[in-house]
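Missing here is one protein chain; the remaining ones are kept as they sit in the complex.
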Amino acid sequence: MIFLVLIVYAVLILYEFIPLYKQKQWPEFAANAVLGVLSLTVAILLSVEVKIPSPSKPISNVITSVFGK
Amino acid sequence: MYKEQITDREAISMLLLFVIGSTLIIGIGGDAKNDAWIAGIAGILMALPIILVYSRISSLFPGKDLFDILTSILGKVFGKTVAVLYIWYAFHLGALVIRNFGEFINTVAMPETPMLVPMLCLGLVCIVAVRAGIEVLGRISTYLVFPLMAIIMIVQILAIPELKPNYIKPFLSQGIMPILKGGFSAFAFPFAETILFIAVFFSLKTKRSPYKVYFSGLSIAGVLILLLTIRNIMVLGDLLGRLYFPSHVAVSRINIGNFLERIEVSVAFVFIVGAFVKTGVCLFAACRGIGKVFNLTDYKPIVIQTGLLMIYFSYIVYDSIMEMRNWAFKVYPYYAFPFQVILPLVIWIAAEIKTRKKAKQC
Amino acid sequence: MIKRFRRKDSTDRKGRQTDQKNKSMTTLKESLEENIAAFQNIFSKNETLIIRRFQNKYLSAAKCCVLYFDGMVNTEILNENIIQPILSNDLTDKISSINLLEELQYKVIVSNNVKIVTDMDQIVSSAVYGDTIFLLDGYAKALIIESKGWKMRSVDEPESSKVVRGPREGFTESILINLSLVRRKIVNPDLKFKFREIGERTRTKVCICYIEGLALESIFKELEQRLDKIQIDGIIDSGYIQELIGDAVFSPFETVGASERPDVIAAKLLEGRIALFVDGSPFVLTVPFVIAEASQSAEDYYNSYIFASMNRLLRMSAIILAISIPGLFLAVTTYHQEMLPTPLLLSISASRQGVPFPTVVSLVLMLVVFDVLREAGTRMPTPIGQAVNIVGTLVLGQAAVEAKLVSAPVVIVTALTGILTLMNINLIGPIIIMRFFLLFGAAFLGIYGLIFAFILVNIHLVTLRSFGVPYMMNLTSVKNHNGQDVWIRAPWWTMTLRPKIIAAKNLVRQTTKRKKGK
Partner (left out) sequence: MKRTRMLSLVIMSILNILLLAGCWNYREVDQLSIVAGVAIDKGIHEKYSLSVEIAEISGEKESETKSKTITVEGKTIFDAARNAISFMGKKLYWSHAKVVIVSREVAETGLVDILDWYNRDAETRGDIHILVSKGESAKEILSRKSTTEKVKSFEIDKMMENQKALSKTSPIEIWEITNELAAKGVGAISAAVDLEKSDGEEVPRVLGTAVFKGNKLIGFLDADETKALLFIRNKLDGGILAEDIQMNGIVESVSLEIFKSKTKVQPVVSNEEIKMKVSVETTVAIDEIEGTFNVIEDEGRKKLEKFAEESLKSQMENLIKKVQLEYGVDIFGFGTKLREEKPKAWESVSSEWANVFKDIKVDVNVKVHVKNSAMLSKPLEVGD
């Protein structure tokens, strides 16, 4: 699974980042890199089955405490 | 940047698909039981004034999207903060739709398939479409709206023998509260979600267009949703409130002469098309917002990463379908309220003041 | 990566071109023998070059020579209209010998098209194209006398698109005849022809043809620009150009239309399209091209509109079915068995007993086999082709089922899709590719995968444009008479407007709306 993720991201880097780098679109490159690193981390965490906390739980807790059930 | 432009017709189709997309499958007004259709009407009525606000905001700033509007009336810092909030909302909503789809496939058709797989497929299709631009999304909506309407209508007609009109009686048996509650949840999901379209309508041609698009799109969608809700009530009766996906079960009851039966898959087509457009619009809004906040010239390069993040997020957003249902009906209306009502009202008032001032100066 | 290759290639080609240019850069001299020697040098090692020297009986100054290529010229024209008048007439009393070459051109040579030319390049290319070069001693000029006379196929019914009703002529390989075929149908000075040559080595004549006042200038300019960009050594068929000027390079869908029928081309010109004639090819290209055209047949416009609309609908639905049937079958039998009626499920189940391959594999296998048979059949001489068909359909299909290699329903599905595919002869390529795409979608996620694949195909189609015109144009529009010629063929009396966008300049096709032949 993790290999698959890595392969896919390698392909993505080839076809997403390299053209941006060549065209010198730095803001795009930076934004993309930030998002890319984020998504790669999440993907790897998911592929090794780490449980990532969901934000919907706290939100729903807050709302039920405010408005009641 | 190449100026993208969509016609009114494309915008209406998109709005229509956006609104009916996941609603068809989840259903509205579950609390109100056999008065769900009244709840639907209540939801539409509640949505009308806020839709007016949305259209007004949109038409006050022709050629500008939500995020431009935010920065131009709320100032750079505050505007961008609100923009981030809307990006989050679009992102979250897109993830929820993907998740709904994943749960649907997992529950109804493919329990053995990991849920991530259908979600990934839906997400990838959306990424491809959004990367191609909002124009493509608009045009493909006009093409998909036809088979979709045809399917809905055919299924509706085929369901006529299964209808039991007495299920709809008595009216208002539960009192007015469940209806208001159901109406409110129908208002939040799906009608007021169209707030995201302000991020799309920069590409409309004329100033009047937002009104036309919002109203005709919503009225068609509203009528369709009402029709389907009434059908579901008449076919399913009391079972309605107990099902995760009422439309699916209602359609599965159809049996014409023992050969035209088991046509639930048609519902899946409607759902996929709707979910595709809805997720596409959400993804587009999120990407465009990110692009605006980071001052990018083009949002297209970040679509893939944002889309992937959206898919992953949808995977972790709920633990189970039970949580999803609870969230969709109980939590979501309140959670979405600021995005759908409070912030737009603030924006609207600020915008009116700003334009008045400008007019005076001239 | 592809770009890099292309760049390298083009520089290479330029090198060769200059090389060729140097060789023909010699200019004409006054001496006849020197000129002949120059030509012999240019066409060295070319034994089809024939040089005939002759002289007028009465005027010794009229010492001349004709050069031509054997087999390219009409020798009758050459003998009776050029050589004979110059050879045997008494030129002395008729003309002065001061400007002898022009005198000959005006008064002696009997030919419909004679030009005085000094440019060596032009002389060489016309000679190669079948004209005769006439050289006169003492003049550094040459006459080019038209004498093309090679053998040509006559105008007959096109093989690729036969009709029961409608004109039976088809284009030939000669560009001039082709142009005349269209010209005859649109007798109007607004019909414009613009020639150019493409191909560094083949010097293929290409003609852009359009109706002024109908065709969009922007599209015309775009076409010219794209033609300018072509740098290729040879054009053998219009297919080369079709691919070189097409919009979507990676798409299986054609974005340039091609037809073998003059009536079709004339009709398209009248709708505001631009046609591109290529010498040597009976297929004339049209731009812009939208997908709706692919399922239009010439006959639709000649038959009763009701029948034509029915045929059109059949063809359109055949496209959708041919793409989706294998995928649908696969999805239903392997993912959604509940969709089948019980007796059908039982019989499919029975027919699969003992078949080792999964349904996907056998479907792919059979579809490929069908395409192999189709491909084999099209290139075969007719009698052998029939044999191939019989072996393929009867023997292979039957035997495969009996040997339990595939199940009978798979064979049925394959045959059905095969026939449906052949209904739209113009779209065979895209249909086959799309079909496999949808099939894999179905194999992956059942009917949901199929729908996803379908949406992807749609996205692809929506992004396609042909010369700025959306490829899916008019498929869902009914406004402004745009949808009248897509899913159906509306009656002629209602089609008062041309399709928008394509003919944005002048939309009116008929001024009055007439009904019932009043």
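Order as written gives the chain letters A, B and C; numbering starts at 1 within each chain.
Everything that follows uses one rule, which is that a contact is a pair of C-beta atoms (placed from the backbone, for glycine too) under 8 Å apart; a residue touches a chain by one contact, two chains touch by 3 or more.
A quick note: this is a predicted structure, and the numbers were derived from the prediction, not measured.
**Student:** Out of C:A443, C:L461, C:V486 or C:I502, which touches the unshown chain?
**Tutor:** C:A443
**Student:** One chain isn't shown here. Among C:N74, C:Q231 or C:Q337, which residue touches it?
**Tutor:** Spelled out, the listed residue whose C-beta touches the missing chain is C:Q337.
**Student:** Would you mind spotting which of C:S349, C:Q398 or C:N506 touches the chain that isn't drawn?
**Tutor:** Missing-chain contact among the listed residues: C:S349.
**Student:** Of B:L52, B:L124 or B:L180, which residue touches the hidden chain?
**Tutor:** Residue touching the chain left out of view: B:L124.
**Student:** Can you list where chain C touches the absent chain?
**Tutor:** Residues of chain C in touch with the missing chain: 248-250, 333-335, 337-338, 342, 345-350, 352-353, 355, 358-359, 437, 440-441, 443-444, 446, 456, 460, 463.
**Student:** If the missing chain were put back, which residues of chain B would it touch?
**Tutor:** Touching the chain left out of view, chain B contributes residues 107-114, 117, 120-121, 124, 127-128, 131-132, 166, 169-170, 173, 236-239, 249, 252-253, 255, 258, 261-262, 300, 304.
Basically, only the chains that are shown with their structure count from here on.
**Student:** How big is the gap, in whole Å, between where the Cα atoms of chain A centre and where those of chain B centre?
**Tutor:** Averaging C-alpha atoms per chain gives centres 24 Å apart.
**Student:** Which chain C residues reach two or more other chains?
**Tutor:** Residue numbers touching two or more other chains: none in chain C.
**Student:** Tell me, which residues of chain B touch at least two other chains?
**Tutor:** Counting only residues that touch two or more other chains, chain B contributes none.
**Student:** Once bound in the complex, which stretches of chain B touch chain C?
**Tutor:** Where chain B meets chain C, its residues are 105, 109-110, 113, 117-118, 121-122, 125, 128-129, 132, 136, 139-140, 142-144, 146, 258-259, 261-263, 265, 268-269, 272-273, 276.
**Student:** What residues on chain B touch chain A, complex-wise?
**Tutor:** Going by the criterion above, the answer is residues 116, 290-291, 294-298, 301-302, 304-306, 308-309, 312-313, 315-319, 323, 326-327, 330-331, 334-335.
**Student:** Flag every residue of chain A that touches chain B in the complex, lowest number first.
**Tutor:** By the definition above, chain A touches chain B via 12, 16, 20, 25, 27-32, 35-36, 38-39, 42-43, 46, 52-56, 59-60, 63-64, 66-67, 69.
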